[in-house]
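Here's the structure we're looking at; comments come further down.
Note that this complex is displayed minus one protein chain, with the remaining chains in position.
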């Protein structure tokens, strides 16, 4: 796999879930696979869960991990790009090539700025790396998706479900800050691939991307939506 | 040991010192003990000595180490908690559980803010982790103690002493900034457990916690206190 940017980059999610469950039982079964290989994690936005889980996974595969956080050089590199009046993509081109020389896989997390939705949706940092890196790139959350989170949710549902096709409700929850749609949209894409019994509920006006939602039913009445739900 | 928060969490300090001296001679004698285990170090306050020494110790035991520094996501996580008007303990509860999933041991350093002594003494970050983490927690310095430092001092005294019960003087030294009592108080607790010949000297008005000091003599005349001292 050259890149893992959206959940749809996994050709067979059911098989991926089965492999993940097997790995959970024996985390060290492939501990030689990543020997002498390096995962470089680039956090343009801070992270706790994603960082520790990815670092652990890499160690279990026998890989070395380098973590670059905001301010460790990255923010600066991009700022320099701006000062130099160069096309920003050009600068990422350079960075992506440099990192590719030392990484066997690159993980990129670049949270949206939530100021300009159109600019955010371009996901220019992540896509710049995908375009110019010569090694595989993993999306550790961007404006348009958080596929590792969606896969984890699917694994949890698989582990906990008591009937073969449980009713799953994706519900909006109040939050004081505007949040991006990365997590719910990746979740919907994942569930659609798994052909789950999914219902979406949220207030009118907070619509998700229609293309992502597809034919999944939307119910504006939360109480009704949650009725008989197995997973929320 | 579920936690190492204060020096008194070590049931037998003399035995710990002997083990430490043995480890100093052969640092790699337990290099298989921590294989496939991970130590997560959370620095809410910056560190140089404590970080490098703990990281080295973990490597000598064969462990992997993840270091999270201020600004790498932690400060933010806690701030978000404040914005959300949630109880702060609740938020640490979540963080402690997340880190526990990926760590076999958690080390926490959370320096006092020196603005509100009562608030500092609650050591709410460290205690939140102790309460909610499902793995052992180590105190890498908090408001009320720095037990690893105290243990190191005890080891140094053991190595250097020329008589079996040397006179040890804990002396105040001028410093332009207000400093917490973590280091001296942990030292006193350690020496009291070892039944050392300890004397404390400091100007009047800079009293340490009476419960920590116990029956250790305090001498307000530094010159007199230092007389015949083997260790200062």
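By written order: A and B. Residues from 1 in each chain.
Here is the rule we go by: a contact is a pair of C-beta atoms (placed from the backbone, for glycine too) under 8 Å apart; a residue touches a chain by one contact, two chains touch by 3 or more.
The model shown is predicted, which means the values in this text are computed figures rather than measured ones.
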| item | value |
| --- | --- |
| Chain not shown: contacting residue from A:5, A:48, A:95 or A:182 | A:95 |
| Touch with the omitted chain, as defined above, among B:52, B:119 or B:232 | B:52 |
| Residue touching the undisplayed chain, where the options are A:7, A:40 or A:130 | A:40 |
| Absent chain, residues of chain A that touch it | 36, 38, 40, 64, 66, 68-69, 71-74, 76-77, 83-85, 95, 98-99, 101-103 |
| Missing-chain contacts mapped onto chain B | 28, 31, 43, 46-49, 51-53, 55-56, 59-60, 69-71, 175-177 |
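The working rule: only the chains that are shown with their structure count from here on.
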| item | value |
| --- | --- |
| Between chain A and chain B, centroid-to-centroid distance (C-alpha), Å | 38 |
